[in-house]
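Just below is one structure, and these are the notes that go with it.
Heads up, this is only part of the complex; the chains shown haven't been moved.
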Amino acid sequence: MIYITRREQFNAAHKLFREEWSDEKNMEVFGKCSNPNWHGHNYELFVTVKGEINPETGFVIDLKTLKDIIRRYITDKLDHKNVNLDVDFMKGKMASTEVLAVEIFNELKTHLGEREVTLHKVKLVETENNFVEYYGEQPD
Amino acid sequence: MIYITRREQFNAAHKLFREEWSDEKNMEVFGKCSNPNWHGHNYELFVTVKGEINPETGFVIDLKTLKDIIRRYITDKLDHKNVNLDVDFMKGKMASTEVLAVEIFNELKTHLGEREVTLHKVKLVETENNFVEYYGEQPD
């Protein structure tokens, strides 16, 4: 069993807020992250899959395949977009790093499908000072 | 003469567009950077000043002073904000990295005022793949 990780990036806007709350309540709970006119980040996404090495190729998975799946189902939907407004799999959800990481994991799990590798981890870096890691429902 | 640089950061939303243009024209010229619902970045700002070393302190300038000026006049206005909508010195201007760097330089020049150091350069990093440098009207 070996683990391989692919990094992708996306630049997106978001805010943290609940529509049913006043601006004051949102500011109290979410601070500057609730700025009504949005703010944004250069997100870094690290996707880790695990599997056995194919003796013919030396690969666990062709990284080009993994890259194409990440781009098609995740980063093409997020890059130069608004996480709250533009992203199908985030509709009606809080646009926190935690929730975004979970939803990315679930999307990837679906779209990886039956395959020679298993999705192991999604790591989502929001700034150089904070990141989130999610291993699916049964944490490692 | 010696050069000292302070790094600060801000996370902001923006888009590239001209109001008088259609969405199609904006998309044609600015591509995905014109996404109507905004996108965003973790910007890194490097401010370089130059001067002589004060023999008593070994400093060109107390970096705390420089940091306070940058935060008060620049990054507190930009961090967790929308560059197009929320920032007084960007009102009515294109929110490109180039224009933002020039305006930051001009704001800093004003607020540094008469002092032991001269503003030398503003470097503004938008993503790991592109950045802008501005030295004022008489380039170095």
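To keep things simple, chains are lettered A and B as they appear, and every chain counts its residues starting from 1.
One rule holds in what follows: contacts are C-beta pairs under 8 Å (C-beta built on N, C-alpha and C of every residue); 3 or more make two chains touch, one makes a residue touch a chain.
Note that this is a predicted model, so its numbers are computed, not measured.
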Note to self: Total copies in the full assembly, please; the file places 2 of them.
What the structure shows: 6
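Basically, only the chains that are shown with their structure count from here on.
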Margin query: Can you compute the centre-to-centre distance for chain A and chain B, using the mean CA position of each chain? Integer Å is fine.
Written below: 29
Checklist line | chain B - residues contacting chain A, complex | finding: 9, 11-14, 32-33, 35, 37-42, 79-82, 85-86, 127-128
